[in-house]
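With one protein chain removed, the remaining protein chains of the complex are shown where they sit.
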Amino acid sequence: MKLAYFAWVRERIGIAEEEVSPPAEVTTVADLLLWLKGRGETFDAALQAPEIIRVAIDHEHVDHAEPIAGAREIAIFPPMTGG
Amino acid sequence: MKLAYFAWVRERIGIAEEEVSPPAEVTTVADLLLWLKGRGETFDAALQAPEIIRVAIDHEHVDHAEPIAGAREIAIFPPMTGG
Amino acid sequence: MSEPTMPAPDAASRTIAPIITVSAARIDADAVTAALSGSGTVGALVTFTGYCRDEGGRLKALELEHYPGMAEKQIAKIVQDAARRWPILGAAAIHRHGLIMPGEEIVFVACTSAHRGAAFAAASFLMDFMKTSAPFWKREHLVDGTVGGWVEAKDTDEAAADRWHRL
Partner (left out) sequence: MSEPTMPAPDAASRTIAPIITVSAARIDADAVTAALSGSGTVGALVTFTGYCRDEGGRLKALELEHYPGMAEKQIAKIVQDAARRWPILGAAAIHRHGLIMPGEEIVFVACTSAHRGAAFAAASFLMDFMKTSAPFWKREHLVDGTVGGWVEAKDTDEAAADRWHRL
């Protein structure tokens, strides 16, 4: 699946998007964030407070309990500040 | 003092403004409306429900208990429907 | 609205120079909003435009009667009331009189503020009192050529204005 990062999440991770294949036990958004956080310093810095991180699957906001099976694109970003 | 009439009050009375000198016992707006109502058919038709009539003294909204002493211009009109 | 609706602490010392116009001319909303914005302190602009509806094709025009002299003064008073209640940076209130065709604007109000809550609340407040305390009266001219009746004041408009007394 494709992951896309925005704003300070993108900045801290250092890349805007990537293709990943998480292990089978990563089934929800919460699992995914925890798995990503363990991938190295930059990911740890970006995701140190996972509870404030917002996630969209295929352009729809989801909460952290959402299953990720079948997702084409998962976007990970801070609270929005538009308007 | 000058009286000015607007909208259907003006239409029913048939004039837009006039100079009047009410008798000394006419001291409040309520007194004035009652006195005007007794001045003939057109006034009676315009002021048959004095409680809904709005009044301004010298361009300021006033309630019916307001004294009229010193007024230069008293305007008498229906509830407003602008906007 | 989203920001608190309490009077601003510096309300007594704050004055704004509102744009107030009563005229038969068409309203140039774009020119008014350009005059109110672009300063670097304005973060929010809320505008309201009230249009003449055709009432399902029944209406040829609305005739707006007004009380010259008092109309401008009363609108100025409403705007100053709004400026005392919310930290608005600028305001405009423009009301037309005379014959107004369906689709044309009757009234325009605009408020600017640093944040949106005050601008929304103040614009809504201005309109509620433009409807109920500015000396204007509407009469219908019908498509069949007759002059219809005077528009009756709406209880819902009175209620809308009254709710501000409870804040």
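Labels A, B and C are assigned to the chains in the order they are written; within every chain, residues are numbered from 1.
Assume contacts are C-beta pairs under 8 Å (C-beta built on N, C-alpha and C of every residue); 3 or more make two chains touch, one makes a residue touch a chain.
The model shown is predicted, which means the values in this text are computed figures rather than measured ones.
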Neighbouring displayed chains - absent chain, whole complex: A, C
Option touching the unshown chain, where C:I75, C:I88, C:M127 or C:A153 are the choices: C:M127
Touching residues on chain C - with respect to the absent chain: 1-3, 29-30, 33, 37-51, 53-54, 57, 102-103, 105, 114, 116-117, 119-120, 123-124, 127-128, 156-157, 159-160, 163
Contact set of chain A toward the excluded chain (per top definition): 4, 6-8, 56, 59, 61, 75, 77-83
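The criterion applied here is as follows: only the chains that are shown with their structure count from here on.
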Busiest interface, counted in C-beta pairs: B-C
Between chain A and chain C, centroid-to-centroid distance (C-alpha), Å: 47
Whole-Å gap between the CA centroids of chain A and chain B: 71
Where chain A touches two or more other chains, by residue: none
For chain C, residues contacting two or more additional chains: none
